[in-house]
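Heads up, one of the protein chains got dropped from this complex, but the rest are sitting where they should.
The chains carry the letters A and B, assigned in the order they are written, with residues numbered from 1 in each.
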Amino acid sequence: MQRKLLRGSLALPALLIGSWAQAGWQLNMPRGVTDISHQVYDLHMLTLWVCVVIGVLVFGVMFYSMYKHRKSKGAVSADFHESTKVELAWTLIPAAVIFGIGVKATYVLADMYNVDDAEMTVEVVGYQWRWRYRYLSDDPDTEVTFFSNMATDWDEINNLVDKNPNYLLDVDEPMVLPTGTKVRFILTSADVIHSWWVPALAVKKDAVPGIANEAWTIINEPGTYRGQCTELCGKDHGFMPVVVEAVTPEEFDAWLAVKQDEARQMAELTGRDWSMAELMERGQSVYNTSCASCHQVDGSGNAPTFPALRGSDYVRGDIDDVIDIILNGKRGSMMPAFRDQLSEVDTAAVTTYIRNAWGNNVGDMVTPVDILDIKAGQ
Amino acid sequence: MTTATHDHDHDHDHHGPAKGITRWLYTTNHKDIGTMYLWFSFAMFLLGGTFAMVIRAELFQPGLQLVSPEFFNQMTTMHGLVMVFGAVMPAFVGLANWMIPMMIGAPDMALPRMNNLSFWILPFAFALLVSTLFMEGGGPNFGWTFYAPLSTTYAPPSTTYFIFAVHIMGASSIMGAINIVATILNMRAPGMTMMKMPLFVWTWLITSYLLIAVMPVLAGVVTMMLFDIHFATSFFDAAGGGSPILFQHLFWFFGHPEVYIMILPAFGIVSAIIPAFARKPLFGYSSMVYATASIAFLSFIVWGHHMFTVGIPFLGQAFFMWSTMLIAVPTGVKVFNWVTTMFRGSMTFETPMLFALAFVVLFTIGGFSGLMLAVAPVDFQYHDTYFVVAHFHYVLVPGAVFSIMAAVYYWLPKWSGRMYNETMGKVHFWLSFVGVNILFFPQHFLGLAGMPRRIPDYALQFTNFNMISSVGGFLFGLSQLLFLYIVVHTVVAGKKAPAKPWDGAEGLEWTVDSPAPYHTFSTPPKIN
Partner (left out) sequence: MSEPQAQNQELASKIRKSVTKMFAVTVGMLAFVWFGLVPMYDLICEWTGITGRTTSASEEQMFEVVDRDIRVQFLARNGAEMPWDFRPVVTHVTAKPGEIVQVDFYARNGTSQDMIGQAIPSLAPFESTPYFHKTACFCFDQQPLAAGEDIKMAMVFQIDPDLPEWIKTINLSYTLYEVPQRRQDLAAARTE
């Protein structure tokens, strides 16, 4: 009802354009799918309506005076310029209104801060420019950790192909959460400040390096909820979406089991034999999600900050140096350490890829087992 | 120490300004310096506006079309810095220079040579700042709020130049503020008691105190950044035991009063113009003064509302929410006073009045969204979205900038001795008014629907309102060229203006000729 009223009063331009008033004309905050987000929405509407009423009164008097008390209509100005009573009234009445809003808001705020009795904990770590999610578990071996990268193709961003409906809001691996379960988030960052926001959950918390922030949610309805990083975090700040997929607790358990299994399978995947073609194929996709935003899809880089990989003597030189820079980063540059971010398989694949793609043609390859040895040995 | 009296002795027998470029380089005349400040700020307004046009052009459509994300970030940063420190603040200082001595019946500013210095270091500061765009690694790209560690550990090499530029701007502002306070406290004509001063003088007095209190904080913050970058300290570096949150506390302890520095003088201007065109004295003069003082005081204890999402404990969050909401009370008093001043007046609607009326309405809308943002639990949804962008642009563009335009139209006859063309002025007003609303109103919707600020590209559902907003932006931007034309045309070829072109205007400035003679009130006027 309130929503309709708002559309009616504020949506004039949209109404004029008539039936186009579809998703692209969303005017208001989403109501969301948690009890907190509903409270937040109600509070938002309350404050909005208070403002609208005050606005109508104040601007009403103003427009009335502008119409009635104009010189061209022969208005003669009065001379009053003080009235303690009136001034007292318009100090106290707004103060009372604000007090009312404040009390309600304080209760909602207290609710938002009550993280206790969470049934599970997910750690959210911001990286330039991806999120890492870790599902805490009592048994360290069954902990599920993965990175969530934007899945939108750079060709879409560069207008070379059509944009899909979830343009910029799609990730390779969403955070999966069970419905009806109190989930605690521990948020922090590995580099600069990021902010993790899902509008439908009314959860927004900064991920600050060195500090572990807390937030929580209980999702009422299954569904896919999309958001974005909301704190300027450098070049690709606009390209680090957040996607939460809420499923029933049963589905969640099944998903978790699959993910734990994947971790085990990853060990097998690392152990098996890899052909050059397989590594190149996997390497290309790893490169495009993890490297292309700086070094570009075609390896041409973006000098001077992001050197070209295509035709680079360094990339085509000693393979151990290349692996070292990928695993450990390069000090004093923008190149981070990918040791935690890429699996052995992905590290091997991307190393092989950059040494052989775009006419680099070194011709050699490195296997996941080699990477494992390098990581373990040295 | 140099004082007005000193120069006064020398200049007494000179009648006009020196000739040629040296007039402007060496001038200690408050009117010359005011003029330079105003032209400089207009140049910066156009430069910052150009950056904004780049932003709006890139955001016209989803996808990356014109600029890279790196350059986009430099544009948002430079737009903010140039508009805040280059356009709005110097414009108000320029108005203060021109008007305060004339309003209080003083022959000049208290410290005329420092006045010259505080202006002339500004062009260097901005040359330094803008030159970073052409440096290797690009200019500052971390937003005008330059949060560490993005602005320290992860910043481009040009950040050092940015830091020095901010130092120079800060020094200029502090000198300007000291000068204004010294003038207002000591140089009022006999009989000009504090409670007889025009509100523009009052608001600037309070603004100056804010500047003196918080500019050193800004200087301190950027110096700490300098040390973090070059001398391996770790004020803001978590790795070395510092805290990125400390940066935000310091920045916003400066930043929130800074916001009021950009709006209080606007209150003063509007409080001069509305009574003039309503032909009725300002309602509630003393409550206006007290409201301004309370807003200034509150500005020191609300900075945490910029940091609701960084993880402040519950009690802190609640404190900042309540103190912020409290600001709505004195601000409301001001708006009610302006509206009551119009009530039963005898109004006419010349260009200055149109801008002042638009100020009252649109600034109030900005105030409403400000009240909404103050509600901490809901701010989690608004924070760092386009809703915030819409909010602060509503208070700064149709707020501060419109008040400056109103002031220019109102006092231009006094400065130049010539009348602007009323029809052109009205065309300029309506284009700006329509443009600014098309530009910023849809941004409320974008923010509520979930579009974060400072992104070079956006999801498809935000396309329509971004397009509309960009169209409004181009309209608003282009209409400012008309403003330039109007002012130049007035100065060169406008009709002669009488000493008091507005029949309802009050104040000492209208008792002198138009254009105001090079030296005014060498003998103090009599105030009854």
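Odds and ends about this structure:
What we mean here is this: a contact is a pair of C-beta atoms (placed from the backbone, for glycine too) under 8 Å apart; a residue touches a chain by one contact, two chains touch by 3 or more.
Bear in mind that the values here come from a model prediction, so they are computed numbers and not experimental data.
Contact with the chain that does not appear here is found for just one residue of B:117, B:133 or B:178, B:178. The residue touching the chain not shown here, chosen from B:212, B:361 or B:527, is B:212. The omitted chain makes contact with just one of the residues B:196, B:249 or B:489: B:249. When the missing chain is restored to the complex, the residue among B:24, B:146, B:162 or B:235 that touches it is B:235.
Listed for chain B, the residues touching the missing chain in the whole complex are 1, 3-6, 8-9, 110-111, 174, 177-178, 181-182, 185-187, 212-217, 219-221, 223, 231-232, 234-235, 238-241, 243, 245-246, 249-250, 311-314, 316.
For chain A, the residues touching the absent chain in the complete assembly are 114-118, 121, 123, 125, 127-128, 134, 136-140, 143, 184, 186, 188, 190-191, 209-214, 324, 327-329, 331, 336-337, 339-340, 375-378.
In this section, only the chains that are shown with their structure count from here on.
Chain centres here are Cα means. That of chain A falls 33 Å from that of chain B. Those residues of chain A lying in contact with chain B across their complex are 13, 23-30, 39-40, 43-44, 47-48, 51, 54-55, 58-59, 61-62, 65-66, 69-72, 75-83, 86-87, 90-91, 94-95, 98, 101-102, 105-106, 108-110, 112-113, 128, 156-159, 163, 165-169, 191-193, 195, 197, 199, 202-206, 208-211, 213-214, 227-239, 302, 304-305, 334. Interface of chain B with chain A (complex): residues 62-65, 68-70, 73, 136-137, 141-143, 147, 149-150, 153-154, 238-239, 243-245, 278-287, 309-311, 314, 317-318, 321-322, 325-326, 328-329, 332-333, 335-336, 339-349, 357, 360-361, 364-365, 368-369, 371-372, 375-378, 380-381, 383-385, 442, 445, 448-450, 452-465, 468.
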